[in-house]
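Mind having a look at this structure? Questions to follow.
With one protein chain removed, the remaining protein chains of the complex are shown where they sit.
Let's turn to chain A:
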Amino acid sequence: MTINTLAKGGCHREQMACFRKMEKVIVAMQDPDMGMKMRNQRLLITVIPHAMTGHDIIAWLTHKYRISEEESLHLGNMLVKYGYIYPLKEPRCLVLRPDESPYRFQVRPLTIYLAKKNIRKQGELMEYEKERYSLLHKRINHTWDFVVMQAREQLRASKQRRKADRIVLECQEQAYWLINRPPPGVNNVLDTGLERPNNFSCRVTLVSDFIIEACRKALGRNRVKSSICLEGFLKYSEQYLNHDPIMQGCLPSNPWISDDTAHWTMNAEIVPVPTRLRVERWSFSFMELLNDAMGRREFMTYLEKEFSAENLYFWQACEDIRHGESSKIVEKVEDIYKNFLAPGAARWVNIDSKTMDKTLEGIKRPHRFVMDDAQMHIYFLMKKDSYPRYLKSDLYKNMLAKAIVPQETKKSVFPFMRRQRHSSPSPAQTATQAAEEEGLAKGAGANSAAGSHF
């Protein structure tokens, strides 16, 4: 068992990708041709060379990535927060200002240190330092001059302490420390959350086996042409467009926007008259009909008329086994056998002999999925036969005709009034009440044998 530690500072796997991408942006910004134009910036009375304004940064980002100014400001802010660019004015505040405030590229302190040492010692660096130095040189080749220049400046500054250089140095160091030791109240951008990767090297052979097995299976699979699959997405999105509140709005109004819960009241689980959109949705797929409590009730009524209601009762009973408590499986399977499968059962379901034999065999050792085949068979029977006929029936057509289309509440009706947000009973409360009522009913000695509900 590994001990997970919170990673503080340092390079974390998940951030490596981000750092590399940010460096790419910075490198692009420093490109001699397409990059940013650096010039002397004025800070009060001092002139700082090789700097850029916040305004320039934003303009460059907006142009390069074809994004809005707001987004460039956000992206630029990230670059400042992570220390790739540091502000020369108000160095304590790592924020990008879209104005004439001057900024500069931060060069990794290690790089400058090595460059400084190189210049001072006239090339007498230690072996490992030389290695690192040339590696860095290769990596940031076209900014090398900039680095050398910075190093030279810093050396000069330490000798002469010119004001401009001092300011630059201070700001640079300030920014560096702000990131590595953020003051309270400021986000620690190096905070990466939980240390994630666990060492799984010992499972290499197991995993390779798994991959090979999975690949072999996948090679044998039937695939559908892309053109057919992708058309499916178009059709689905189009069909559900009017039902998507974020895309098309909802009637009478979106409760989160108008503070009016009418939309939820009208679409509650059981209502006297459902909305038109809801009834329409029942025609999209059999699953939609069954998933809606009212839809299922309507369908049951229809099946009763057709004398095939036992199919839906059976399906519901099987669902109950699949998703119910493990301890009740055996008794539920027995109930199903008694009511639906046994010869002469009150609600005998018509399953093909092969499935019936398999199911009866499985019942001898009941488990959660023992009814799956039979359930699937009845499900598809209803889907192919009863469901299409239901949609063409008068029952459905009348429902559709009666359904409400709510009036849209114009926001302008209550421009200055802020509606009171009413609370609603918690599902936990209604459940407790229902359980209490049930308890009372049981206590009164009521014993419904042929349960009308499953």
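The rule we apply is simple: contacts are C-beta pairs under 8 Å (C-beta built on N, C-alpha and C of every residue); 3 or more make two chains touch, one makes a residue touch a chain; residues count from 1.
In the analysis below, contacts and distances are computed from a predicted model.
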item: Candidate names "Proteasome assembly chaperone 2", "ALA-interacting subunit", "Guanine nucleotide binding protein (G protein), beta 5a" or "Translation initiation factor eIF2B subunit gamma"; UniProt protein name, chain not shown; value: "Guanine nucleotide binding protein (G protein), beta 5a"
item: Residue of A:M34, A:V47 or A:L230 touching the missing chain in the full complex; value: A:L230
item: Of A:N267, A:S283, A:T355 or A:S393, the residue in touch with the unshown chain; value: A:N267
item: Identified contact with the non-displayed chain, of A:D31, A:E70 or A:D385; value: A:E70
item: Contact with the hidden chain (one of A:W60, A:Y379 or A:Y396); value: A:Y379
item: Interface with the undisplayed chain - residues on chain A; value: 1-2, 4, 13-14, 17-18, 21-22, 25, 61, 65, 67-68, 70-71, 74-75, 78, 187, 194, 196-198, 200, 203-205, 207-212, 214-219, 221, 223-234, 236-241, 243-247, 250, 254-257, 261, 263-264, 267, 286-287, 319, 322-327, 368-369, 372, 376, 379, 421-424, 426-429, 431-432
